[in-house]
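Notes for the one structure printed next.
Every protein chain but one is kept in place in this view of the complex.
Let's look at chain A:
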């Protein structure tokens, strides 16, 4: 028995070492990035791993300014796109899920089967057609084509439906009817509050997904005023930044910082949300 405990302890030590190593592996690149954002190009060239901050944050910021990378414009545009797309996706997915759960209509089952079928279709398949379509109606260099299509998010309808099936009692709907509440009013005033927990989880993921999206903005937006954050980031790969190491690290840091704040504030919900997403099967 004693020998067994010793082996268990040894195994446990091994597990902790591996887990700590993996945690360091997650943090280390970002740590180097944040530290190098405060170091001068000369310092970085001397020793590219700085574990403590230096004092060149402001001069790096000055180098960044006046060039193509504009984190404020990128931030505002990404905010608009992500907020708009999240609102569209969460509201209309909930509405569609409610239609699937609360009413019995002839096409209900076929419609649900259809949603299941298109859930897995990759978006890039329609990329060229989408670009051509947007070009023809003059919607390139507009943020709308990054927002409105989120109205149809099959995977979220699926998730919301599962949630409603488990948590909605149709008696509530019936008593609302007896009280004279109109159907649309019932949805907005009674059903939406019930769905809040599911909406919050889905909202976080949709927001982050849209914040990080590169492909669609890249093909649609050519005007610098409309660039979203990921496109702004991609400019840091350009030749004008080739020797400005500190400034590049600072630019990268500025795009990571908001995500870090959101992530560490909501990490519990995010991890729980990922786990929940898998169990929807």
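Throughout what follows, a residue touches a chain if its C-beta (ideal position, glycine included) is under 8 Å from a C-beta of that chain, and two chains touch if they have at least 3 such contacts; residues count from 1.
Here, contacts and distances are computed from a predicted model.
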item: UniProt protein name of the chain not shown, from "histidine kinase", "Methionine biosynthesis protein MetW", "Cytochrome P450" or "Sugar ABC transporter permease"; value: "Sugar ABC transporter permease"
item: Of A:66, A:122 or A:193, the one touching the omitted chain in the full complex; value: A:122
item: Where the missing chain touches chain A, by residue; value: 8, 11-12, 15-16, 19, 22-23, 25-27, 29-30, 32-33, 44-45, 47-49, 92-93, 95-96, 98-100, 102-108, 111, 118, 120-122, 124-133, 135-136, 145, 148-152, 154, 157, 174, 177, 183-184, 187, 208, 211-212, 214-215, 218-219, 229-231, 233-234, 236-237, 245, 248-249, 252, 255-256, 259, 263-264, 267-268, 270-271, 274-279, 281
